[in-house]
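Selected chains only, in their assembly positions.
Chain lettering (A, B and C) follows the sequence in which the chains are written, and residue indices restart at 1 in each chain.
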């Protein structure tokens, strides 16, 4: 493989470029591309790098607000959190690599998203992981869960960045295509933000970090191609993560960033040196020349093609102010990292690559960015699923509750999060197990509330409403801890955009996202699309995962879901209609995935949420949980388990309404617990604001033997011990091969 | 029968541990140390007495469990 | 009280230790780079923090113990200066031979992060003097290799000489360590190594202040 390998139609096809795309390349260059250039085009024009199927639709998303400093288009989004502090965050998928090699795939996913955050000058302070696996009975699932979780843990733990929240769920549509979405949140000072625009000519281009090997060549094109039986053979592309080197890289970068030597900096992610160099030049309106002989190399005889396309991890590219090279080099040497000046910026707007004295690539930088193809792919919008599923009204409620609490999706994910260091950095004031994690802004009383959410079964029933719901749930989880929802990052996992039905899901999903983010003043500041999540023609459930970040003014005024006192009044905010369509109950107890998903009234979400947040901020409520998967009774049970305090429900519903009332998944609801004497005032305040509030019962029920129980009018007591056993047992037993 | 199985990273696959060990050995003054790679050694006892069968079994064990053939290769050594 | 925190490549609780020390002692500790020749002369306490020095590659602490500054840490500890090794710091201390035994992979082979109950076995030393003997405290653990192992004679000796300072509370051993050992002293009782993190429980918002007592005891002893 050399620059001189001939480019035949066969070779073009192998690079995943269509004939029309190839013609466009020829016209942009005014000649045939050589082999290196073809490789560069193929990665830069891949779905993964160019967003060619989604770009036209993503443009419609709301990305602005007075507190947004940087929206989509940079390595990560940035919001202003006051006092000169900014929060930098982004989420990204590593789905395909994690299916092929779960440990390394997930680990390098975490490493990649951390680099996106610290390349902007931020110290990462929290990590989140949204995981979807195939059905538990699938022969690969257990191995994938074990590998992914330990991969995420090994990387994040070594970096010393707490992994504070996430999601773990199972569905057969992910059997051959798991989802591993990693989010990273960092903190920087407003006057110390770094961007990737390589402005100016004659400035040194510097390579730092690990050496380059043949890792992950064509990873970017792999992530853009549908999986088939032989993709398990595409194995040499697997990258191995080195969190030790990344930790050194983080510290070295932050140390250099404390000076003013850097003009621009960008991590080498997908498509490595190619995308970092061309994007930096493109954004800065400059050109760049690089000499591959200067690239630190781990293996012998690397070709220009391999070096340009290598996805070796833990590398960064920087443009320095001239004359500052020695100072920068001293820092990177101190951290025992490679440092090499590999090129220079120019004013030619061209990417010129030299190897062994020859020019091996020469192309206009805009040909790789602006000129990349954009497709208005044909789509059909499927009619949403409708109807109300039937159910057996005579089933015993408490037995169903116990069963639901022990199902793979609803059970405790303690087995997962205990493998993550969630306490390092000594600022995790709300840990895994709550609605949103809260990480204190170091040295202040401010807090960042972080969550990831999506309910794929809703998105399948109705991609538009489902996407709205994902945003609403993230917003609600932040609200439930007392945070003001600030902004969103997303990871849009869909199937094959070349199929009109799947494209329809993408279009409707993006519309729903936009609608919800606009209504909730919750702009999207960064994100990532992962398409072609499909195995042998079967697509995954549409899974637009939302990563939300909110701000708490004072972490001392924070709510959590655990009941804190016996005798508190339990109050539900938001009306319960009893919507069972697409509910956990109908799936787990009736064995059907049926009906319309719950509609999301965004104005109501806002009204109810703002009310709850005011209660928290004013010190009137410290015990709050949003109602989501599983419905009201599940929320009440989760609060009881978290606090080890039981509850008695006094609500008088007709018996035949029990199931929809307790297990319906109507949106815009919260359960709160307040001291008894404050209950009337809270309810009166709600009524005055025209908000539905209802007194449900009291915390603190015990059996005759003194054991905490959950019980109610017409509901026999169930001990928390029994609920806890059901809730905590499934995952560890499953992972031990026992279920 | 006893078997020793050596599981090592394929050539070209990054070996951060090996790299760090090499670096540390150089730092300790062992300057003649070049490339270092770290792998796994698995020793097992087999009740099997038929050597051919044992070899076939061991190969299968490696493929199925002991080596991650996506990034690792293996070598089997059988001892009586 | 003057303190120093050693920073190894990929230490990651160095800041946590520094924050706790500053909060409790009122003085910022000196951060000492692993490649430095020595720890400042007037330091009363040297902390080897948690983390993944050298990525925990080969064995936890195996490479860090050869850091240049460690020669001085060993020399100062021999002179009786106080040394506290937390988590990875404990591993470095055993690798360096300042504490007996070894820390192996957790018995269930998984990294574990959770609060654990600890029984304070010994208070006749400068580190735990402010606790009550037999008191149960809660510190978080976060490690993959905290399984303390030593031969029977060593274990008997440690127990006989009152050098087992912290033991996991009954039923709460997160890593399979022998005799539930969580933290031990050297013979001269000026070097303490423990797997749980006292520096992460010095603030009520972080789940308690049980760890603060350890540092307060040091301040009191040294003033």
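Here, contacts are C-beta pairs under 8 Å (C-beta built on N, C-alpha and C of every residue); 3 or more make two chains touch, one makes a residue touch a chain.
Since the model is a prediction, treat every value here as computed from it, not as a measurement.
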item: Total chain copies in the file, per protein type; value: A x1, B x2, C x1
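Note that in this section only the chains that are shown with their structure count from here on.
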item: Distance from subunit C to subunit B - Cα centre to Cα centre, in angstrom; value: 34
item: Multi-chain contact residues (two or more partners), subunit B; value: 16, 20
item: Residues within subunit C bordering two or more other chains; value: 54-55, 57
item: Complex interface listing, subunit C residues touching subunit B; value: 54-55, 57-58, 62-63, 66
item: For the subunit B and subunit C complex, residues of the former touching the latter; value: 16-17, 20-21, 24, 27-28, 38
item: Subunit B to subunit A touching residues, read off their complex; value: 9-10, 12-16, 19-20, 23, 68, 70-71
